[in-house]
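Yeah, one chain of the complex is gone here, protein chain that is, but the others are all in their spots.
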Amino acid sequence: MASPFFSANPSSAADGREPLLEQYRQVRRQSETICQPLATEDYCIQTMPDVSPPKWHIAHVSWFFETFLLLPFDSDYRLFHPRFDHLFNSYYVTHGQPFPRPQRGLLSRPTVAEIYRYRAYVDEAMTALLATLPEARWNDIRPRLLLGLHHEQQYQELLYTDIKHILALNPLRPVYQTAASSLQPARATALEWREFVGGIKTIGHESAAFCFDNETPRHRVYLNDYALGSRLVTNGEYLEFIEAGGYERPEFWLADGWNTVRQQGWQAPLYWEQQAGRWWSMTLAGMRPVAEQEPVCHVSCYEADAYARWAGKRLPTEAEWECAAASQPVGGNLRDADYRHPVPATGNGGLQQLYGDVWEWTQSPYAPYPGFRPLAGTLGEYNGKFMCSQMVLRGGSCVTPTDHIRSSYRNFFYNLMCNFS
Amino acid sequence: MASPFFSANPSSAADGREPLLEQYRQVRRQSETICQPLATEDYCIQTMPDVSPPKWHIAHVSWFFETFLLLPFDSDYRLFHPRFDHLFNSYYVTHGQPFPRPQRGLLSRPTVAEIYRYRAYVDEAMTALLATLPEARWNDIRPRLLLGLHHEQQYQELLYTDIKHILALNPLRPVYQTAASSLQPARATALEWREFVGGIKTIGHESAAFCFDNETPRHRVYLNDYALGSRLVTNGEYLEFIEAGGYERPEFWLADGWNTVRQQGWQAPLYWEQQAGRWWSMTLAGMRPVAEQEPVCHVSCYEADAYARWAGKRLPTEAEWECAAASQPVGGNLRDADYRHPVPATGNGGLQQLYGDVWEWTQSPYAPYPGFRPLAGTLGEYNGKFMCSQMVLRGGSCVTPTDHIRSSYRNFFYNLMCNFS
Amino acid sequence: MASPFFSANPSSAADGREPLLEQYRQVRRQSETICQPLATEDYCIQTMPDVSPPKWHIAHVSWFFETFLLLPFDSDYRLFHPRFDHLFNSYYVTHGQPFPRPQRGLLSRPTVAEIYRYRAYVDEAMTALLATLPEARWNDIRPRLLLGLHHEQQYQELLYTDIKHILALNPLRPVYQTAASSLQPARATALEWREFVGGIKTIGHESAAFCFDNETPRHRVYLNDYALGSRLVTNGEYLEFIEAGGYERPEFWLADGWNTVRQQGWQAPLYWEQQAGRWWSMTLAGMRPVAEQEPVCHVSCYEADAYARWAGKRLPTEAEWECAAASQPVGGNLRDADYRHPVPATGNGGLQQLYGDVWEWTQSPYAPYPGFRPLAGTLGEYNGKFMCSQMVLRGGSCVTPTDHIRSSYRNFFYNLMCNFS
Partner (left out) sequence: MASPFFSANPSSAADGREPLLEQYRQVRRQSETICQPLATEDYCIQTMPDVSPPKWHIAHVSWFFETFLLLPFDSDYRLFHPRFDHLFNSYYVTHGQPFPRPQRGLLSRPTVAEIYRYRAYVDEAMTALLATLPEARWNDIRPRLLLGLHHEQQYQELLYTDIKHILALNPLRPVYQTAASSLQPARATALEWREFVGGIKTIGHESAAFCFDNETPRHRVYLNDYALGSRLVTNGEYLEFIEAGGYERPEFWLADGWNTVRQQGWQAPLYWEQQAGRWWSMTLAGMRPVAEQEPVCHVSCYEADAYARWAGKRLPTEAEWECAAASQPVGGNLRDADYRHPVPATGNGGLQQLYGDVWEWTQSPYAPYPGFRPLAGTLGEYNGKFMCSQMVLRGGSCVTPTDHIRSSYRNFFYNLMCNFS
C-alpha cells in the first residue's frame, strides 16, 4: 500500500464530483460482489497471521473512509460504534492502538450483518458529504477520496488472495466460483528475449492522474543494457526446475531462501500437491491439474530468484521493468478479464503478460526514491514505514482491477510471501 | 471424559427402549438449546488450542453416534459425508487420523447449517435404529447409547465453557444470555469445618446405574481423620489472598505454578479485570462487578493450592471428598437451576455447595484405581490414556446437567486450566 | 531433592563431630574425584535447560554450605564473592533472585579454577566452624550439615548424568572413563514374579537416621495383593517391544506420551542409535553395542509405562515398591561397585536389582504424604514445591552413592526425563 502524492495531482474534469461519486459507488459495490459467493463462516477465518478474515477487510475499508474523510470533513458525523476504531484500525499507530493483527480471527462479533450495516451507514454519510461539501473544501477532500478508493481496490486483491488461502487450507477444498468457460488450455508462445539499451533513464510517476507517494519523485537512474523475456515463466518450465532437483540443490538459493526451504519442507509452489504422481493445484475454482502452459503462480521471491539462477538468468530490477513497460499500454489478464487465474501467453511480439496474470518479482529491495518524503500526519504511515526488508513487484495480477495498475506502480511483499506472484 | 464400565450395568426397566429414546431426544435437544443464542459467527471461533468452535462440538457429538453406534449396528447406514470422519474425530488415534485440534478454528466449511443437517441426519438414523434393532442386540447397544448421551452432556458443559471464552476475549464483551433475575446478591453463610473420621473406606462406583470406567473398580483406601470446609471459598475471601500479595509471594506456590504466574503475568483469576480500582469479571451475562459473596470461579489448580497454603489449609484428596459426599443427595446450583453462574451459599448445616456452582480441585493426581482396566478397542481411549499429569476435580458446576453428576464422578484437567472450577 | 525432617533425628555417637567432619571431607573429595577426568571445557557446557555445567554444580554445592551453614552459624564469615549468591542459588526464590537456569551455560566466569578456590575457601571455613562451634549449637547445625552432605551426594549423581549428556551430544563422542574390566557380558537370570499380600501397610521413614522430609510422616496405606518382577527389564526384552512396533502404535501410550513420541520423533531410548542395522548406545566409556542382557536404561516414564502396557503388566506404585523393599538390605550395582553402567542380573531368588543399576519408575505421582509439612523458611523450598506433575522413582542407580539410598527414598522426575532410569 502507499500514500498519495497529494500536491502533484491538480483537479481535472474527470475528477469532478459526479464522476467521483459514481466511482465511489462502483468500487464499493465491487467489494461486495467479490464477497457474494462467501458463506457467513468464510468471512470469519484467519488462517495465518498475514491473512485477515474477509469481514475484517470489509470493515477496515469502511473505517478508512470514516476516519480519514468523514471525521475530518463532516463535523456532524457520529461514529457508528465507539470500539470500531480500535478493532478496524490496521496499522496506524500514530492514530491509536490497533487490535492485534494475529487475533483478528478471534472476533466473532461484530457479525457479518453488523459489518454490512456499518458499511451502509458509512456509504450513506459519504454520499451526503460528497453531495453537500462546500466547493471551497473540494480540493482538500478529493485526494483523500481517491486514496480511499485505491485503498479499497488494494483490499479487493487481498480479498481474493485471502479467500483462496482460507478455502485451500480446508480439507474439503471448497469452490469459490466455477471457472469461466474460456479458461481452456492453450499453447503458450515461445520465449524470446527483448533487448533494451541502457543510459540515463527517468522513472517514477509523472502524469496528473492519481498515484501513491512511493512512486515519486520522478528521478534519474543509470541503466546498463539489458534484456527481458517476452512472456512469463510457465508451469511447465518451472516443473523442469523441480525435476532438476531445484528444491534440493542449495547452489541456486539465497541463504535465507535455502533455510526456508529446509525448515518448511518446500517442494513446489504454494497450493501445489502431488496426487498419484501428478501435480494438482488449488484455484478459486477448486482443485485442478497443474496446466503446463499457464504462468507459474504463488512463488516466493526466493523461488523466483532460485529459478532464475538455475536458468542462468536473473530477476530484473524495478527500473529495468518500468523503462520497458513505460511505452506499453496497460492491458491483459487483469480482473476485468474475469479469469481470476493466470492464462497462457498467446500473443506475438513485444512483451506479453507485462500486466496482469501474476505480479512479477524484481530484484529490487523496496526503498525510498531519492528525495522521497512521506506525508505529514497519520497517512504518512501508509507507505514509508514499510521501506525495508521487502522486495518490489510490478505489473498487477489476474485479480488486480484494470484501472488500478500503471507502469510506475510499486507493490511490495516480504521475500517469502506467495500471493498471486 | 471417561469410558463406561459396560459389564457392571445390567438392564433395568428405566433403561427400556422408549425411555432411552426419549432421553436421547432430550439430550440432543438440550445441546441445540444451549447454542440457540449464538450468532453463526460465534460457532466458528477457536480462541486457543484447548477451546474448540461450538460448531465443531455440535458435529463431534453426532460423529460419536455415527461412528460407535450407527456404523457397527446398522449395516445399511451410509455416511453423511466421507471426510467428516477425519474432521470430527477428536482424539481416537486407533480409529483414524484426527484433524489437528489447534486448527479446528480454521475450517469455515462445513457451515453451521450443514452441520445441523448432519445432526438431523444422524438423529433420524438413530431413531430408526433404536426403534428397529432386534431385541437380541439391545443389550449390546444400550451401554454405548448411554455412553453417547453422557458424552454429549460432557460436551454441553464444554459448550458453555468455550462460549464464555469466545465472548470474553472479544473487546465488545458480548452477552450470551441475560442473567436470571434471582442472581441477586445474598449473604454467604459463615465458613465452618466439618470433621470426618478416618479408617479403611471404600470408594468408586457401586450402583447399577451408568458410570464411566475411571470410577471403577470400587476399592478400599485408608484415610486419616480429616475436615472439610462447610462451603466454597468466596470471592471476598480470595480477594484477601490477592490483597495479601498472594500473586507476588512465591512461598505459597508450587514451583510450576510460580513459573506460570511469572511467565503469564497472572494477577487474579481468569476473566477478572480491574477498572477504576474495582474488580470486574466476565460472565455469560456480560461484565459484572465481582460479587464478594459468590464462590470464586475460574481458578487453576495452582491458584487453588496457593490459596489453601496461604490460608494454612490444604486441598482435599478425592477419596476424602467422595467419602464425605457419598451420603449426601445430589443437588444445588447445577444447570437445571438455570443460573449459569455460581451463587452464594445460603443454607445451614452439612456441606453446602458440594455439588454444582464450581468443580472442586482436589490434591489427587488423576490416576487409575487399583485394578482399573481400560475397555478393549477404540473406546478404551476415552479415558485411560489421560491418566497422567492431570488433577481430579469433583462435584460438577453450575453448567453441569443434574442427571450427569454423582459422588464417584471424576473430572480431570491440567493444572493450569481454569474452567468453571 | 528433599528437605530433612529435622526433629526426628536425635543425635547419636555416629553423628559426633569427628565422624561427621570426616564424612564431610569424604563427600567433598568424592565430587572432585568425579570431575577429575574432565577437561576445563567440559565444565562449561549446558546442553539443554535441564542440564547444568559441571562447574555450576561444583559451585552450587559450596554455595549451599555457605548460605545455610556458614552465614547463619559463623558471624565472622565473609563471603568469598558478593555476586556468587546470585549466580549459584539454584531455585530458592524466597532467599533471593537466582540467575536464570537456562543461561547457566553462558557464564564463562568465574573460571573453573576460581570455583575450586571458592570451594577450598568454603571447606576451610567449614572445617574451622565444625571444630570450634560451641557444644550448645551443635544440635542446631548437625541436621543442616547432614542435609548439605546428602544434597551434595544428589549433585554427584547429577554430575554423572549431565557429563554423560554433554559428551553424548558431541559428534566426537568423547570417553569419560574407560569401562571397568568386569563390565563383561553375562547372562541375565530368567524373569519370575514375586507375590506380596495386601492389607493395611505402613510406609515412610522410621529410623533415627537421616532422611529427607518428603519421606515423612510414616503413615498407613491400604494395598491389594500384588506381584513384582524378580529383576529389571533387559535391553533384549525392550528390543522386542521396539520390534513389535512399540513406538508406532498409539494404543500402548498415554496421550501425553504419544504426543511426545510424535513431536520428538522417538524411536528408541535416549542415547540409542542405529549403525548398519545394529543398535549402539552412548555410555560413560564411549559408544558400545547395546548389550541385550543389561537392564534397559534412559527411558522416560512414558516409555516405561508403554512397555508395561505392551507386556500386559503395569508399573508398581511407590507403596508397593517400598513394602517389598523394606525387608531387603541395601546393595547391588550402586556407585561403589564402580561400573557406572547397569549390569545384568545374575543372582537367584528374591528381588534382584531392587537397588542400583537404574532408578525404577513407579506409577505414583509425586505427592505429599498425609500430614506432610514443609520446613519453615527457605529450606522449605527444597522439596515441597515440586510436589506436582512429576512421578516417583525408587531404588537408586549405578551412580548413586551406596550410603545415600534407602527403602523410603523418593526420587522424582518429570515424565519425559530420561536420567539413569
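Going by the order they are written in, the chains are A, B and C; count residues from 1 in each one.
Convention: a contact is a pair of C-beta atoms (placed from the backbone, for glycine too) under 8 Å apart; a residue touches a chain by one contact, two chains touch by 3 or more.
Keep in mind the model is a prediction, meaning the values are calculated, not measured.
Novice: Among the chains you can see, which ones touch the chain that has been omitted?
Specialist: So, taking every chain into account, the missing one touches A, C.
Novice: In the complete assembly, which of A:Tyr43, A:Tyr176 or A:Trp253 touches the absent chain?
Specialist: Answering carefully, the residue with contact to the hidden chain is A:Trp253.
Novice: Considering the whole complex, which of A:Ala136, A:Ile200 or A:Ala276 touches the chain not shown?
Specialist: Candidates A:Ala136, A:Ile200 or A:Ala276; residue touching the omitted chain: A:Ile200.
Novice: What does the interface between chain C and the hidden chain look like in terms of residue numbers?
Specialist: Residues of chain C in contact with the hidden chain: 39-47, 55, 83, 86-87, 99, 105-112, 166-167, 169-172, 174.
Novice: Since one chain has been left out of the picture, which residues of chain A touch it in the full complex?
Specialist: On the side of chain A, residues 91, 93-94, 200, 219-222, 224, 250-251, 253-258, 301, 305, 363-365, 367-368, 370-371, 380-381, 385-389, 391, 415 touch the unshown chain.
To be clear about the criterion, only the chains that are shown with their structure count from here on.
Novice: Taking the touch definition from the top, what connected groups remain once chain B is excluded?
Specialist: Components, chain B removed in thought: A | C.
Novice: CA centre of chain A versus CA centre of chain B: separation in Å?
Specialist: Between these chains, centre-to-centre, one finds 47 Å.
Novice: Could you put a whole-Å number on the gap between the CA centroids of chain B and chain C?
Specialist: 38
Novice: Please compute the C-alpha centroid of chain A, do the same for chain C, then give the distance between them in whole Å.
Specialist: A distance of 60 Å separates the two centres.
Novice: Mind pulling the residue numbers of chain A that touch at least two other chains?
Specialist: none
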